[in-house]
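With one protein chain removed, the remaining protein chains of the complex are shown where they sit.
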Amino acid sequence: MNLLVCLKQILDPEVPIRDFRIDAEKLEAEQGSANLVTNIFCENALETALQLRDRCDGEITALCFGPEPAEEVLRKALALKVDHAYLVENPGISQYGSSGAAMVLAAAIEKLPEFDLIVLGREAGDWGEGQTAGLLAERLGMPSVSFVDQIEPIEGGVRLRRQTDFGSEQLTAQLPIVASITNSDTNLPRIPKTRDIMLAHRKPLTTWSLEEIGLDEQSVRAAASATEVISLNAPEKTAACEFVAGDSSDERINDFAERVFKIIESL
Amino acid sequence: MPNVISCLLPGVDFDRAVEGLLGEADRVAKQLGLRHVAVTCSSSDVIQQYAASHSDRVVSVQSHDDLDYQPESCLAMLDAACAALEPRVVLLGQDTYSQELAPRLGYRLGGSSIGDAQQIDADGDRIRVHRSVYGGKATAVVQANVEPVVIWLRARAFSPEPERPNAAPVETEHFDLDGSGNANFQATQIVQRQHESAAGVRLEDAQAIVSGGRGLGGPEPFDELRKLAAVIGAELGASRAACDSGWVAPGLQVGQTGKKVAPELYLAVGISGASQHLMGIADAKVVAAINTDAEAPIFRHCQFGLVDDYRNVIGPLTERLVDLKSTSNE
Partner (left out) sequence: MYLLLIPTVAVFGYGIFRRLRQWRIGRPVSRFDRPVQRMIRVLRLGLLQTTIWRDPIAGIWHAMLFWGFVTLTVATTIVLIHHDFNIRIMQGRFYLYFQSLFVDILGVVAMIGITIAGIRRWCTRPIRLVYSDEATWILILLLVILASGYLLEGWRIAATDDPWAAWSPVGNGVAVASLAVLDRESLRVAHVITWWGHMALVFGLIAWAPYTKLLHIVTAPLNILTSNLDAPAGSLEPIDFETAETFGVSSIEQFTWKGLLDLDSCTECGQCTAMCPANAIGKQLSPRDIILSLQQHLSAASRQTEKVNGDQPDGSFSVIGSSSSLAPEALWQCTTCAACVHACPVAIEQYPKIVDMRRYLAMEQADLPDTLQDALTSMEQRGHPFRGTQLSRMDWADKLGIPHIKDVDNAEVLLWVGCGGALVERNLRSTRALAKLLQRAGVRFGILGREESCTGDPARRIGNEFLFDTLARQNIEQLHSLGIKTVVTPCPHCFNTFANEYPEFGAQWETLHHTTYLAKLIGENRLQLDLQSARQITMHDPCYLGRHNGITEEPRDLLRHTIDSDLLEMKLNGPESFCCGGGGGMSFIDEPSDQRVNVERAQQAVATGADTVAVGCPFCATMLEDGIGSLAHDSPVEVKDIAELLWEAIDDQPTTSETNT
């Protein structure tokens, strides 16, 4: 089985809220002293692919669309022993705009040998829209399933388990297929061995420009700007807790209950 | 004339999300001066009736199969139904299926898609969506430059609109999914659905957590917390002190050396907020606390709090939440 996992590099989601700043020009978060990391759901996707490869023969290709530092994400994937790694270098197109990303990934995939299964993280920890898998599937003309947390090979395809609002579903699927992967206790990312981390830096990694996959910056920008961030604000979070007020205990409890309820209602 | 479309997918029960979705579609349509068409793929009569009394027109999509959600065929039906309706805005709910199909539908309709909307501005030239980004650390306004735009909403967060005096006409469209020639229809098949009780949710995945600490003084008060949690659909968690004391199972421990959780709501009861506990709840969106000590560190890390003995609070709070729930469901 020939597997492709798409990986995204994002700003460390654990950057403390007090260190979180917004670049008002670019309309994205400032990196500051924070690190760039592999998106966690992408790590789950990679783990799912690795488990699948453990069970049936095949190769895993890792593909990333991102700026130069995103190579690190692929190096980590190589340390976990993916077989091939491709970086399509982002010349500075906004990280928002899943349609741009989907366009690039699809073009890169067309250049590569055919894949049976393409996995992506369900959403990224920065913009978190969860659109890329679906858009990629459409561009490739493949079926797709979201929120998958387990994949196993069966005769003529795969069986997928995915999480739903009410529990879980089992699906059977013919190949090829695109799956977006969510986290569960069955796909906790494994840790690379030190030797593999060291070797990963010597493994071949192909970097493509947009031109090399038959695209140009302008058309990707155009696709990406189908939706556009026009403002971005980090609300000044006051460290102080708001103590519910009220003359009587009942009033305070009522106020408290309503606040709790408002959040619960929105879930 | 273009339309604002709301889509109700199969397998979705009637709940707050349906109300919020139809309500918002109605408002967006009003702002744009367009008609609101509800596209229902649902076999639920309640949903059909509700849609009819909250839209200008209902298109009920039926296939020859019973209306069982299957990703590829459902997408094809929605695509066909929406394309015929000259859509400008297509709204979907926040259920698994809607999230799954929204971007694909947007692509098929030749438009764009936006996910996880918390607010929609439809009063300008362009549709704008407010959404929470960077794990809740920021809010973005996103503009759809290409239309139609397909948006899935955090539907429960949107309020319903009042019922209309006259029910909208319901048209039924039949789709033949068997011999349609699209090979992809059969490419994926949901073969089994497993309903899990809420108890099966892992703390790490829980949307809401009610957590108790040393301040509870013993195992019994945790029963009350369990009741409270059940009312608001939350999971039960605990501080290390409470787990150590054997009041609850060790698996419930939240903190640096326990579970790291990321709920929308973390309600800490009788938890003072030791550093190691706070490290486990760093990703919680809203932290609320009940504690007798106004100086407790937990209050420096929560959005709202109540300074009181939990004994005076939990019972009345639970009752009040039951009331709030029943009024909202009416």
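Here the chain labels run A and B in written order, and each chain numbers its own residues starting at 1.
In this section, a residue touches a chain if its C-beta (ideal position, glycine included) is under 8 Å from a C-beta of that chain, and two chains touch if they have at least 3 such contacts.
Only a predicted model underlies this, so the values are computations on that prediction, with no experimental measurement involved.
For the chain that is not shown, the touched chains among those present are A, B, taking the whole complex.
The hidden chain makes contact, of the residues A:Arg55, A:Lys111, A:Arg190 or A:Lys262, with A:Arg190.
Although one chain is not drawn, the whole complex shows that of B:Ala274, B:Ala296 or B:Leu317 it is B:Ala274 that touches it. Among B:Gln31, B:Ser53, B:Gln256 or B:Asn312, the one in contact with the hidden chain is B:Gln256. On the side of chain B, the interface with the absent chain consists of residues 214, 240-241, 243-246, 253, 256-258, 260, 274-276, 278-283, 297, 300-301, using the contact rule stated above. The chain not displayed touches chain A at residues 12, 14, 16-19, 32-35, 37, 190-195, 197-198, 239.
Quick note on the criterion: only the chains that are shown with their structure count from here on.
Rounded to a whole number, the gap between the C-alpha centres of chain A and chain B is 21 angstrom.
Within the complex, the chain B residues that touch chain A are 16, 71-72, 95-97, 99-104, 107-108, 111-116, 128, 131-135, 137-146, 149, 154, 156-157, 184, 186-196, 200, 202, 205, 207-208, 232-234, 264-265, 267, 282-283, 286, 288-290, 294, 299-308, 312-313, 316-317, 320-321, 324-325, 328.
Those residues of chain A whose C-beta lies close enough to touch chain B in the complex are 11, 13-15, 17, 20, 22, 27, 29, 96, 98-99, 123, 125-135, 137-139, 141-147, 160, 162-174, 177, 183, 185, 225-235, 239-244, 249-250, 252-254, 256-261, 263-267.
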